[in-house]
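Notes follow the structure.
== chain A ==
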Amino acid sequence: MPQSQPTTINGRKLALFQSGDLLCGLDIAHVQEINQNVVITVVHRAPDYVSGVINLRGEIVTVIDLRRKFGFPPLPASTEMQTVIVRQGDENIGLLVDAVNDVVIASEEAIEPPPSNLAGVTGHFFQGIYKQDHELVAILDIDELLVR
Partner candidate 1 sequence: MAFIEDDETLQAFKEESREHLDGIESDLLAIEEGGANLDHELVNKVFRAMHSIKGGAGFLGLEAVKSLAHAAEDLLNKVRNAELVPTPPVISSLLGAADGLNRLLNQPKGVDAIDIASQLAALHAVLSPPAASTPIAVSPLPTVPPPASAGSAIVDSLLAGHAGAINDARLAGHTIFVLEYDLIHDLEQKGINPLTVLHDLQGIGQMIAVQVDDQAVGDLETEAEAWRLPVHLLYSTLMDKDMLTSFANLPAERTHEIPVQPAPAESTAPEDLAPPSPASPPAPQAAPPAVQSSPPAEATSPAQPSPKPAVSGDDSKAAGADSSIRVNVKVLDNLMTLAGELVLTRNQFLQIVHARDPQDFDTVSQRLDLVTSELQEAIMTTRMQPVGNVFNKFKRVVRDLSQKLGKEIDLILEGGEVEMDKTIIEALTDPLTHLVRNSVDHGIELPGKRKEAGKPLTGTLRLTAFHEGGQVIIEIADDGAGIDTVRLKEKVLSMGTLDKAQLDAMQEHELLRLIFLPGLSTAKEVTEVSGRGVGMDVVHANLSKVGGVFDIASKVGRGTTITIKLPLTLAIIPSLIVTTSGERYAIPQVNMVELVRVPAAKVKDRIENIGSALVMRLRGELLPLIRLDEVLGRSERYYLDPREQQVKTCRRQQIEDRRRLPAGEGATAGLETQGPDGSGARSEAVTEKREQMERRFSPQSAINILVVSVGKFHYGLLVDKLLDSEEIVVKPLGSHLRKCQIYAGATIQGDGRVALILDVVGISKLMNLSSVSDRVRGKGQQESAPLNTDAQSLLIVRNSPSEQMAIPLNLVSRIEKISARQIEITGGRRNMQYRATSLPLFTIDQTAAVAPLNREATHYYVVVFPFGEREVGVMVSEIIDIIRIAVEVDDTTHKQPGIMGSAIILQQITMLVDLFGIVATVMPEWLKHTSLATPEAGTRMTILVVEDSKFFNQQICDFVNAAGYTTFSAMDGVQALGVLDKEKIDLVLTDIEMPNMDGLELTTRIRGDGRWAFLPIIALSSVAGEAAEKRGLKAGVNEYLIKLDREKTIQTINRYLNR
Partner candidate 2 sequence: MSQRAGPTEAITVPFGPDLEKTREELRQLVAAGHAELRVDLADTTEITPSGIYLLLAARHSLQAKTGGRLLLVNLADGPRELLAGLHLEEELGLSV
């Protein structure tokens, strides 16, 4: 399932962020930018996991709520959240996450195949698991995550 990843001599650069009980990592190559306090316009009759659309410098970008995607309960409405803009194909997509933590460099050796299930989330969203200190980082498979 996990394919070969773009690597550097030092390993892979991962952006880390929290969504519910899950600490996620995303190859930095996918990440365009990270935004806070974006006004999201609700799109009724959209798929359940879509939280709405935002205006990203004139482009209409679909925002996907990772908590919904992973099946975690929603946060109270007043909570500040962040939007990670990722590029998939020829489209930008926003991922609504609880908070963006850090960028780390993960050595390939420390990355393992994903389990079938992590924190209640099925493993097919992940490319692998990176063990960092005492935490497990689920490296997201963006194509699998954003499949329509």
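On the choice of candidates, all candidates are chains of the complex that A comes from, given by their letters.
Going forward, a contact is a pair of C-beta atoms (placed from the backbone, for glycine too) under 8 Å apart; a residue touches a chain by one contact, two chains touch by 3 or more; residues count from 1.
Small disclaimer: the values here were computed from a predicted structure and weren't measured.
Q: Consider chain A on its own, then decide which of 1 or 2 touches it in this complex.
A: 1
Q: Quick check on the complex: what are the chain A residues that touch candidate 1?
A: 36-48, 50-55, 58-62, 64, 74-81, 89, 91, 93, 96, 146, 148
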